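Here's the structure, in structure tokens; my notes come after.
Removed: one protein chain of the complex. Kept in place: all other protein chains.
Order of writing sets the labels: A, B and C. Residues in every chain begin at 1.
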Amino acid sequence: MKEHIIISGQDYINSLRGRKLNVYLMGEKIEEPVDHPMIRPSVNAMAKTYDLALESPELVMVPSQISNESVNRFLHIATSVDDVVQQNRLQRRLGQLTGTCFQRCVGMDALNALYSVTYEIDLQHHTSYHTRLIAFVKEMQQHNYVIGGAMTDVKGDRSKSPSEQPDPDMYLHVSKRTSEGVYVRGAKAHQTGCVNSHWLIVMPTLRLRPEEADYAIVGALPVDAEGITYVIGRQSCDTRCLEGDIEAGNAGFSGQEALIIFDDVFIPNELIFMDGEIEFTALLVERFTAYHRRSYVCKSGVGDVLIGAAATVAEYNGVESASHIRDKLVEMTHLNETIYATGIAASYQSHITASGAYLCDELLANVCKQQVTRITYEMARLAQDLAGGLLVTLPSGADYHHEEIGPLLDKYLKGREDVPTENRIRILRFIENLTLGRNAVGYLTESLHGAGSPQAQRIQIHRQMNLDFKQHLAKKLAGIKEE
Amino acid sequence: MKEHIIISGQDYINSLRGRKLNVYLMGEKIEEPVDHPMIRPSVNAMAKTYDLALESPELVMVPSQISNESVNRFLHIATSVDDVVQQNRLQRRLGQLTGTCFQRCVGMDALNALYSVTYEIDLQHHTSYHTRLIAFVKEMQQHNYVIGGAMTDVKGDRSKSPSEQPDPDMYLHVSKRTSEGVYVRGAKAHQTGCVNSHWLIVMPTLRLRPEEADYAIVGALPVDAEGITYVIGRQSCDTRCLEGDIEAGNAGFSGQEALIIFDDVFIPNELIFMDGEIEFTALLVERFTAYHRRSYVCKSGVGDVLIGAAATVAEYNGVESASHIRDKLVEMTHLNETIYATGIAASYQSHITASGAYLCDELLANVCKQQVTRITYEMARLAQDLAGGLLVTLPSGADYHHEEIGPLLDKYLKGREDVPTENRIRILRFIENLTLGRNAVGYLTESLHGAGSPQAQRIQIHRQMNLDFKQHLAKKLAGIKEE
Amino acid sequence: MKEHIIISGQDYINSLRGRKLNVYLMGEKIEEPVDHPMIRPSVNAMAKTYDLALESPELVMVPSQISNESVNRFLHIATSVDDVVQQNRLQRRLGQLTGTCFQRCVGMDALNALYSVTYEIDLQHHTSYHTRLIAFVKEMQQHNYVIGGAMTDVKGDRSKSPSEQPDPDMYLHVSKRTSEGVYVRGAKAHQTGCVNSHWLIVMPTLRLRPEEADYAIVGALPVDAEGITYVIGRQSCDTRCLEGDIEAGNAGFSGQEALIIFDDVFIPNELIFMDGEIEFTALLVERFTAYHRRSYVCKSGVGDVLIGAAATVAEYNGVESASHIRDKLVEMTHLNETIYATGIAASYQSHITASGAYLCDELLANVCKQQVTRITYEMARLAQDLAGGLLVTLPSGADYHHEEIGPLLDKYLKGREDVPTENRIRILRFIENLTLGRNAVGYLTESLHGAGSPQAQRIQIHRQMNLDFKQHLAKKLAGIKEE
Partner (left out) sequence: MKEHIIISGQDYINSLRGRKLNVYLMGEKIEEPVDHPMIRPSVNAMAKTYDLALESPELVMVPSQISNESVNRFLHIATSVDDVVQQNRLQRRLGQLTGTCFQRCVGMDALNALYSVTYEIDLQHHTSYHTRLIAFVKEMQQHNYVIGGAMTDVKGDRSKSPSEQPDPDMYLHVSKRTSEGVYVRGAKAHQTGCVNSHWLIVMPTLRLRPEEADYAIVGALPVDAEGITYVIGRQSCDTRCLEGDIEAGNAGFSGQEALIIFDDVFIPNELIFMDGEIEFTALLVERFTAYHRRSYVCKSGVGDVLIGAAATVAEYNGVESASHIRDKLVEMTHLNETIYATGIAASYQSHITASGAYLCDELLANVCKQQVTRITYEMARLAQDLAGGLLVTLPSGADYHHEEIGPLLDKYLKGREDVPTENRIRILRFIENLTLGRNAVGYLTESLHGAGSPQAQRIQIHRQMNLDFKQHLAKKLAGIKEE
């Protein structure tokens, strides 16, 4: 890891080089992930979080109360309503610029959740997690590092709790303790952008029982810590990027998900932020997911791109003024703005925690995410409707560039006379990318399961729906008197 | 009209008495509307806007920059983001307390829209509408009056514009001019709470053509001005209130809608706020509907009551812990909070106008209203699902109190042992009231058509969806280069 | 009860007179229900099942294998696929002609379910229920009587089974036995058209336990049997019919639901069709609800009328050619035909039972009903969208006929020039009737809860979804080998 501060996207890319990571993809160990053509688009997306800070510092940079310097919002502790709201605006913008998951939110949301939770643990247990965390955040800010938040365990048999699993490693846990720190063992699944990060924070994924104290571990580790293995997941059409930029659809950007396996990895004491305080695990999960569910506002940025692509293909087909076409674009916009609005409302309704950090409205954050799990799929369906069947029957770019077949395709795949056939092909491949291909992974399935599957939101909504108050209102109006 | 300031709900009710209004209901002229049993519940709902100011002044009262006094928000010009947001919080609370339409938002939204539009007309035309409006608002604040905003014309054949109608009165227009003012003629439909108001502001309902200048009239009139006739509309189950409070469902509160007929009614010059500036009519309509569409956040307050009622009936039936029951309550909450969140986001994203007044985000305001047109119906369906079939087969309260039949009904209509049968009856009648009965008018159909029908929102969303920007984003990511 | 056969609707109406029924409505005992203005529209709807037999015998009449005569399908045992399908066609037609629930399906579906179930009970228990039933059916056919099927008990605390209820009468049960027969006690709720019937068949409403044998009673009783009391339920806007035919919306026709209380009512042995065979109660419920859930195809007939009304109001408003209006009519048609198609498919996929009667496809019947619970509400919402806000702000017919106000309303409520204002009023009242008023009870809430609430269908779908087979298909294609 480089010692000095990372400023540009290029700095960031350079900072990733030369680490001896254990990274596997498609059965091969990858020497230099940053230069691997299937991985690079995900690095580019993360790099945008740096470059945008240079282009639009007003959107990205914020004075930190910790380092007393201007830092990237992704490393900032939100200490005002406006801070929380600005995260959403930044997320939408990055969604617009990349058309994919730019992977840096998890760390931001993890830091913010830990900030208030460690404060409250310390209050009760006279521990010093909060001070440690502040020191850690300060260091991260000084280098402008990327932090990955590692919460989701692999879970094994989901009908069993961590301690009931036949294999104790199905949830990450402390496997050994020394005076200097702890060793952790287990695996974290669906880890967004982890290979592109500098640091990881491991956190428990659910409420724990008294006998499961070893599973209540939160700590930071450098991505290249000894004993960590990364296995990058397959994505729909992930090898398309090897076939040229037309085929890829969105050649520049993609998301990244990996499985991280921890084979007794060491965490020193000063980087431990929770260790055994099981009664705080549910609180941590709730706060992290509250922040993170509302972070799915990024999908409204991706949705902007999809709307733009759908409008473009309609125009290229010569049907942009048909009433049903316009109506579908209106519906997409209505749905997309519903994601944005529910997120913004959750952020705007933030309240201060004991630590001074602001926490978004938990009910509305869950409502936002629940909308995301439905709306993105309907958006994709509508975009495919507007795209037409050619979306899935389009010959390959290699055919389009073929000496004999190429000119025939140029002739027969033409839409409006004034639009080059290649442009029509490109916009179709782009919609394919977002609705069936590589970035459909982030736009659709991750929208469904990231930050918790739909049922997890429903459980939180259930907890926060305040039925007693509402029943009281109804009974009063209905003239019901109860002793 | 009483000279002094109206403070309590009771003051307000008294202030309505003794006016010689021409009010018709069910074929009869009503001498004193405020004492008519079918009208009174709608007066009560409006009265809550006064009583709540006494109970929760922090929610209702706000210092006015116009009168330099603390005024009711319904008469306040919003001069900050917080002002716009607080309107929504007030609206949700009043929805919770009344379970119906409390009718005072139209005037608030009309004043706010006129505040910025008159400012801009004056800038361009060197007129003095804005000064007049400020004087009018000041007077309203000093008395704490209720203002009804009268926008929707009866429209006749909707395929024709005002000047094309066979009958020129299908849209309200200036019928005569004198040096003191103008006379207006026409009718305004669906006028919420007008008979319960002290003043009316008439406004044009759509974009006008050059030859339609006489239709571009905005002015204020006292409700008891000479030449006005009110015909109160029927509502589903509106006569139930004559049968006792159980039958009524929500005996205390209801909405009110009337047709107002203007038979050459005089408006003096100092109360005219637009006269012939046709190029500003569309702007006025857009701003008014922007404020007003987001005002439908009140339905999330009514939704709270409906959720409470549905949870209560489930409990009375003994099924409150069944997973599908809980899930339906979660879904209702999710939907209801989506209304709230989209409204709050629209208000929070307010921006300042040239006049200094704050205007909500127009795109999100339309998204909010569009959600309302769908969500309330799904909420009603879910509430009926939870209520069970007895909702529509329940014998009358008179049977329940009948000497012979009553005890049998008490026995056979009992749900859980510890719940009096009457309570079960009451909550069912309450749900009937909100989903089929009198307050279904406001909760459902008015949610559909009030502040513009669904298609009107779609037209606005279409105007504001900024396709060029989105197409540019998509083309860039797809690698499309255009000259 | 008259001795001879009932042929015309008028015959039927006459046949109902002079019975000394204990009928209560709105706190009063009704001497002659058939002549009560609030009840008569429901009698008219039932009468249509007779008149249509005269107008379209090919649709209604069918040769019976029991009486060897041509009988009304509502009294026919289906012995072919075509028989089952023709029930649906008849139901849709009657929905079209009445715009409401014509109430005669329950009896038809009860007879058909009992036909096969009694056969199977007899096979196992050597009882003679089937022979008794055939004799009963023959008698019904010879007089062309109306039979009401009484299944739904009042249920009390729904978390408790019949024998666990604090009050044993929460489910109908045998209260006394003699050598001639049994006495039954309890109450049946939501009884469609019972006061308009000649006979009732009581049936248990759920799977019973061994200790609940007295609840496993099926038997026929004349509607005027001693000890029966009927309490007719209130319906939204049910008193509108007292205000004239415009106000009523659909002045001619309505549904009817009542609570039937059985105070030790006698059933002679020869009219008992099940007594204690608890292992057949679930089967009976399943078969009855299979037939009856598919009978909700009638709602597609009512839907036809609602589509017609919505198209009419659009035309009267002058907007029938707007693309969004057309699209909403298309959507309504699409949804309405989905109801019809799922019903027809369920009927067409009928299979023969051991008794020779044909039983519809149970899975598809449940799918049909589940669609009905959703589609009718969306249809109503769309119809209200097309109707415009006047639907719920329309002044009363009395105002319209008022000497002074009437002409003003005639002027201002006019839509297209060539359409009389009264016609516009009538079609709006009609849509109000179907979506908020009296017939909304049948079109909406009964569509939700009749023949079992939505969750009941989901339970049946769960039972019949044949997961093992489907998992086998998937595993084979996925290359999964299991021992």
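Throughout what follows, contacts are C-beta pairs under 8 Å (C-beta built on N, C-alpha and C of every residue); 3 or more make two chains touch, one makes a residue touch a chain.
Here the structure is a predicted model, which is why all the values come from computation and not from measurement.
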Write down which of A:Y24, A:Y183 or A:F266 is the residue touching the left-out chain.
A:Y24
Of C:C194, C:L329 or C:L413, the residue in touch with the unshown chain:
C:L329
Touch criterion as defined above, residue of A:A53, A:I261 or A:L306 at the omitted chain:
A:I261
Which of these touches the unseen chain: C:I246, C:L284, C:C298 or C:L436?
C:I246
Under the stated touch rule, tell me which residues of chain A contact the chain that is not displayed.
24-28, 152, 154, 156-160, 166-167, 169-170, 187, 189-190, 229, 231-237, 239, 243, 247, 257-259, 261, 317-319, 324, 373-374, 377-378, 380-381, 384-385, 388-399, 401-402, 405, 408-409, 411-417, 432, 436-437, 440-441, 444-446, 448-450, 453-455, 458
If the hidden chain were put back, which residues of chain B would touch it?
323-324, 327
Contact set of chain C toward the excluded chain (per top definition):
85, 96-99, 245-246, 249-253, 304-309, 311-312, 315, 326-327, 329-330, 333-334, 337-338, 340-342, 344-346, 348-349, 363-364, 367-368, 370-371, 423, 426-427, 429-430, 458, 461-462, 465, 467, 469-475, 477-480, 482
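As a working rule, only the chains that are shown with their structure count from here on.
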Separation of the C-alpha centres, chain A versus chain C, in whole Å, is 51
Averaged-CA centre spacing for the pair chain B and chain A, given as whole angstrom
40
Centroid distance [mean C-alpha coordinates] between chain C and chain B, Å:
38
Which chain A residues touch at least two other chains?
327
